[in-house]
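In this view, the complex is presented without one of its protein chains, the others remaining in place.
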Amino acid sequence: MGPISIISEFPEWLNLLIAFFIGIGFGFALEQAGFSSSRRLAGMFYGYDTTVIKVFFTAAIVALAGSQLLSFFGLLNLKLVFVNPYYVNSAILGGIIMGAGFIMGGYCPGTSISALSIGKIDAMIFLLGGMVGAFLFMETYPFIQTIAMENYKGNMRIDEWLGVSSGVFTLLLIIAAVAMFWIAELAEKKFNRPDITSDI
Amino acid sequence: MDARIKYSLLLVGIGIILAFLPFSATDSFRLKSDELLSKSTSAENSLSVDQVARMVNKEDSTMLLIDLREAGQFKECNIPGSINIPFSDLLNPWWEGTFNQKNIKKIFYGNGDQTANCAWSIVTGLGYQNNFVMKGGLNEWFKTVMLSQFRGEKITPLENALYEARFNARKAFTQINSLPDSLKKQYFKAKEIKQLKLDGGCQ
Amino acid sequence: MSQIRNLKIIILIIGILLVLVIIRNSDRNVFKEKARTAVEATRNNSNLITLNQLKKLTSPYLIIDIGSEKRADSLQFQHAVKIAFSQLLDKANRKVLDEASGELILYADDIATTSRAWVILNQLGYKNLRILTIENSPEELKYKFQPDTTARLEQDTM
Partner (left out) sequence: MNPYLSGILLGLVLLAAMFLSGRGLGASGGIKDTVVAVVGAVDKQHAMNTPYYSKYYQNGEHPLKNWLTLEIFGMVVGGFLSGALSHRLKFKIEKSPKISNRRRLLFAFLGGLFFVYGAQLARGCTSGAALSGMAVLSVAGFVTMAAIFGSAYLFAWFFRKLWI
């Protein structure tokens, strides 16, 4: 029964080893998805390449459905899986800042690491900028502390919030995702940019 | 056939199964019924009031007393070192970190035996470990620890130790519960146990 | 036909999943009720029934005596089904519980035992389940705490 490292109280080194192997899988999957290319990632926002939305939603749904099935078969205790805390203001404000960073840099932190590993120099600079960003955040933390802590809602789950069962919510999410995949492929045809897509 | 349609069909199929799952495991007991039954029949998970009194005297840090009565009753009197989780609030996600501590003995009590044993069964059924019940509840505590007097001619050393433990627990109980409310609050704040936090996210 | 051949793997995955779900659902040892139902049914001790109430009960009921081994014969209930608590979930006993009509009244000398049995049966989906109690209100504090107004908290216990 999982989560294994919590239930069986793994020693720290073993948990860190697991982290390393999970990281290998994560980096491999991101690179295989083509996320090591900033122009492909940016294509999401200009319509010529919509890989991002396909990979992102498929991954989220697979993990979501998989965890619920594991829980149904008594193999995973979802109560012991971390649920991100919901700070309304900072989630929205942080998301907006991240969106701006995304379109400027063409990467997000995870994809920049995978791009760095195959030698993209712009990804290295992006990461350098990221480290400066983290440094600035920590130095300015006293000033934005109030924003960061405002409007705390706890570890809120969306199915409880909407009052539907998690399975029904997952189905709704899947239907929305399938519709988005369809629109995405239409967009790819409409905003077709062979000069860029052949390049990446 | 188009890859998109294939994968869409797969996802929708799984989604439909999920939406119609006959029961949601996250809301149900984790243990199987025979496992819970064999735990329920074992006598090891109930403690006598005298055992609890000794732990209170020692200020045992590996145990946590959980008072299941409503807040009003709890405020009136409770065993020193207990926290209040009203029975109706038992499944509040807030308490997950409290229950989910394997190394801490969680001792449930109410006024009688019924609420405490229900709570014990529910918490144990949900998969949390190291749960106990204080046998007889507060009624038994009052009868044995608070009000019993030694009657007899000669006291054996064993009895002497027992009555001394009861006396000390009685003293602590009276002292804490006689405090004015503001001081009591401070006392509980100091007693608040650190909840187990799950690790995750990018923090 | 060629369409279906294309979808072979997908149909296979969904089919296997469906079979696994059905197998899991037919396991009678798995608790399927929401834990919340137990908390709600126990609130205000509404799952208790006293002897007087039982005498007045007109609808059919069945007393399940789950702690009868140590009791003298004169104290046994008449017409009660005797099941040892540890064998509560044996196949034969579950058949008795399934086939009973009307309310199931659990009884044992110790209300701790009945409470635990009650939670198990409630979570297995048995409805109309109550605990017989000899005392009228077992969950009431029979004592009143007498504060000691001279008590002062010592510095070191803070």
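Read from first to last, the chains carry the letters A, B and C; within each, the first residue is number 1.
The rule is short, and it goes like this: contacts are C-beta pairs under 8 Å (C-beta built on N, C-alpha and C of every residue); 3 or more make two chains touch, one makes a residue touch a chain.
A quick note: this is a predicted structure, and the numbers were derived from the prediction, not measured.
In the full complex, the chain left out of view touches A, B.
Where chain B meets the missing chain, the touching residues are 3-4, 7, 198-203. Where chain A meets the chain that is not shown, the touching residues are 2-6, 15-34, 36-39, 42-46, 48, 51, 54-64, 66-67, 70, 75-76, 78, 80-88, 90-123, 125-139, 141-142, 144, 147-148, 153, 155-159, 161, 166, 169, 181, 193, 196, 200.
Methods note: only the chains that are shown with their structure count from here on.
When every pair of chains is scored by its C-beta contact pairs, the maximum goes to B-C. Centre-to-centre separation of chain A and chain C, using mean CA positions: 43 Å. Per-chain CA centroids place chain A at a distance of 38 Å from chain B.
As a whole-number value, the distance joining the C-alpha centres of chain B and chain C reads 19 Å.
The multi-chain contact residues of chain A, meaning those touching 2 or more other chains, are 69, 72-74.
Each of residues 17, 21, 30 in chain C touches at least two other chains. Interface residues of chain B, counted against chain C in their complex, comprise 1, 6, 9-10, 13-14, 17, 21-24, 27-29, 31-34, 36-38, 40-41, 46, 73, 76-77, 87-88, 90-91, 110-118, 120-122, 125-126, 133, 135, 138-139, 142-143, 146-147, 174-179, 183, 186-187, 190.
Of all the residues in chain C, the ones that touch chain B in their complex are 3, 6-7, 10, 13-14, 17-18, 21, 25, 28-36, 38-39, 42-43, 45, 48, 85-86, 88-89, 110-112, 115-120, 123-124, 131, 133, 135, 138-143, 145-149, 151, 153, 157-158. Residues 17, 20-21, 24, 30 of chain C touch chain A in their complex.
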